[in-house]
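Below: one structure in structure tokens.
Note that one protein chain is taken out, while the other chains of the complex remain in position.
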Amino acid sequence: MIELENVAYNYGGGDLLSDVTLKLAPGSFHFLTGPSGAGKTTFLKLCYGALVPTAGQASLFGQDVRGMDRDAVALARRRIGVVHQDCTFLDHLPIAENVALPLVVSGRDALKEQANLKDLLAWVGLSSRAQARPPELSGGERQRAALARAIIMSPDVILADEPTGNVDWEMSQRLLTLLVELNRMGKTVLVATHDLSLIRAAKTHVQARVLRIAQRRVQLAGADL
Amino acid sequence: MIELENVAYNYGGGDLLSDVTLKLAPGSFHFLTGPSGAGKTTFLKLCYGALVPTAGQASLFGQDVRGMDRDAVALARRRIGVVHQDCTFLDHLPIAENVALPLVVSGRDALKEQANLKDLLAWVGLSSRAQARPPELSGGERQRAALARAIIMSPDVILADEPTGNVDWEMSQRLLTLLVELNRMGKTVLVATHDLSLIRAAKTHVQARVLRIAQRRVQLAGADL
Amino acid sequence: MKALLDRVMTALRGDAQADRVVPPTGHTATLTLFSAAVMTFLAVFALALSLATGRLADRWSSELARTSTLRISAPAEQMEAQTRAALRVLETTQGVASARALSVEEQRALLAPWFGPDVPVETLPIPQLVEIVEDGTGYDAAGLRLRLQAEVPGAVLDDHTRWRRPLVTAASRLRLLGLVSILLIGTAMAAMITLAAQASLAANTQVIAVLRLVGARDSYITRAFVRRFTLRALSGAAVGMVLGVLAILILPPAQEEGGFLTGLGFQGWHWLWPLILPPLAGMVAFWATRTAARRRLAEIP
Partner (left out) sequence: MKALLDRVMTALRGDAQADRVVPPTGHTATLTLFSAAVMTFLAVFALALSLATGRLADRWSSELARTSTLRISAPAEQMEAQTRAALRVLETTQGVASARALSVEEQRALLAPWFGPDVPVETLPIPQLVEIVEDGTGYDAAGLRLRLQAEVPGAVLDDHTRWRRPLVTAASRLRLLGLVSILLIGTAMAAMITLAAQASLAANTQVIAVLRLVGARDSYITRAFVRRFTLRALSGAAVGMVLGVLAILILPPAQEEGGFLTGLGFQGWHWLWPLILPPLAGMVAFWATRTAARRRLAEIP
């Protein structure tokens, strides 16, 4: 699905990541940890083509990112659900329409997926807020809406950046269950988080690999997690 | 310092909070928990005059919020350091200037506080990012900057909304230490968080009261925390 | 006016640090600058047009010397009596300021274009001419003709000079048009600056929220925005004014020989007129931004 080979990245200064080689195989479940500012978000951006490696090669679904034009990236994004760390929405549209947005822009009939949308909103606990505008939501509610938006298309890959940073423990378990469920359906999942207890809890449900960013490298974390 | 008496609040629909009576005494340390969407952020906004209670009375430093004009609110805010849940900054100014902003708008000489600013940035681990613009920071770095901005004026009261939602465990301990330190200096501190392990860790350093929002009420949490 | 100017100046002085809190660049900035420049440019033209047509109207009206001519043809012996009768009639006609019979020399000068300078006017059977000067309102030509017919049968009233009258009307209308355009342009500029200010304030909701969060007073926030916009409008208007004046300078001048049309340029101290446009734009911007900022700040909770 997504392959990085000897990838390095820097924002103009010294390398933030270097020599990263990783393959997100179909149906795999990964966690990504690392201290704040280590490059987790940067890594995810490399995985969905928002950033282009400064060295090495990143490929999405077999296509080299460097060779993709904007349209190709847009099409690839429809197969990748992304939960951004700072969840941004179209503030003038109600949450329900925001969650359905990926359907709209890819030209699918949002009306047909109405039932699906409803279920999803119910699962993340936003049924009663479906008609609210994003600025009227609480921090945690926004995060849940962002997760719902990322998976409404049932994409092949789900990349979630701190999807539980602002929600309580029970809700984070609920969201985790959702991701595990999707993984069981064959989706590839990568969750960046600093919350080790979340990772520990997940390990009882799913066989997840835990990656850690340290010293500019992405390494497999030890069994201590 | 901050007193709420029989306060109720709603955003137009049914009451979100009701019958809240609370006194933040000088030098006290409070945690505020509750599920996502319970009203933690709303409660904090009532505490710094961003929202006016729909019923009951809120007073900041002895003044009834309902009777305060905008200038009075602005002056009160200079004595209250706030960490917003979604940390917003002036995106065109470097982080150092953003952190020093409360000094600037209150007419204090930011140059005189230069040493103070440097220490603070070092403590939250942003020394090397001091000249970066806010959009170039990682999620956790933004949260740390927001905390630094909230305490640069060494305000009487510090209200922090999920200040550690996006940072790793070690960093959250560091930030907690900072807040505990300030509390020891006599500042009043209120931290809203869903992270119970943070609360447990804090209890070993400081005598904190834990509040929980449940069924529209703010209650003292039991000893199970 | 004085008080307003004082306030504008205070706002403009500002302090360097407060200044940094409003994002310095951005498209609404360019927009304000540009609108102010274009509008002032157009205003300079409208002003020039208005002043030029004003001059034109003045010149034409004075050239006109609102006169008409009465021609009395009569046998030589009755000539003098008829002339006096005609003058009496004219004296009592409403709208006639004065009337007088032309002297022999004057008649000769008038005829010179046709007969050369040496016409023996005395010996020719030419009519006596009476020059009628109208007052502002003008007289009723038809009524006058009727009265003359009764009392001075040999008199023919010729108000052929009236054909120039529409010119003056035309010039006044042009002048009016120029003034109306200045008003229109001014209003449009005010509206545009207001809208640009509102757009900028709307785009900077986050800036306002952050400033409020850290305890900035509303007056501080207002001042920062107002300063930006006033300075921008001022400099935009200055640029537009300079360009407008330059454009008028390089316009080919009207042919002086004709002298019928004055050039579009400014004359004498009229060159000072365009100078008031930038301060005017600045004041409009000051007022518009302050109103917009205050309303916006009142809207945001």
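For reference, chains read A, B and C in written order, and residue numbers begin at 1 within each chain.
As a working rule, a residue touches a chain if its C-beta (ideal position, glycine included) is under 8 Å from a C-beta of that chain, and two chains touch if they have at least 3 such contacts.
What you are looking at is a predicted structure, and each value in this text was computed from that prediction instead of being measured.
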Omitted chain touches shown chains A, C
Please identify which residue in A:25, A:90, A:122 or A:220 touches the non-displayed chain. A:90
For the chain that's not shown, point to the residue among A:24, A:65, A:82 or A:211 touching it. A:82
Just one of C:133, C:191 or C:297 touches the chain that is missing; which is it? C:191
For the chain that got dropped from the picture, name the residues of chain A it touches. 50-51, 70-71, 74-78, 82, 84, 88-93, 97, 101-102, 104-106, 110, 149
On chain C, residues whose C-beta touches the chain left out of the figure: 26-28, 30-31, 34-35, 38, 41-42, 45, 49, 71, 73, 110-111, 113-116, 120, 124-127, 129, 156, 158, 160, 163, 165-167, 169-170, 173, 177, 181, 184-185, 188, 191-192, 195-196, 198-199, 201-203, 254-255, 257-261, 264
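Please note the rule applied: only the chains that are shown with their structure count from here on.
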Centroid-based (C-alpha) most distant chain relative to chain C: A
Chains most often in contact, by C-beta pairs: A-B
Nearest chain to the global Cα centroid? B
Centre to centre, by mean C-alpha position, how many angstrom separate chain A and chain C? 67
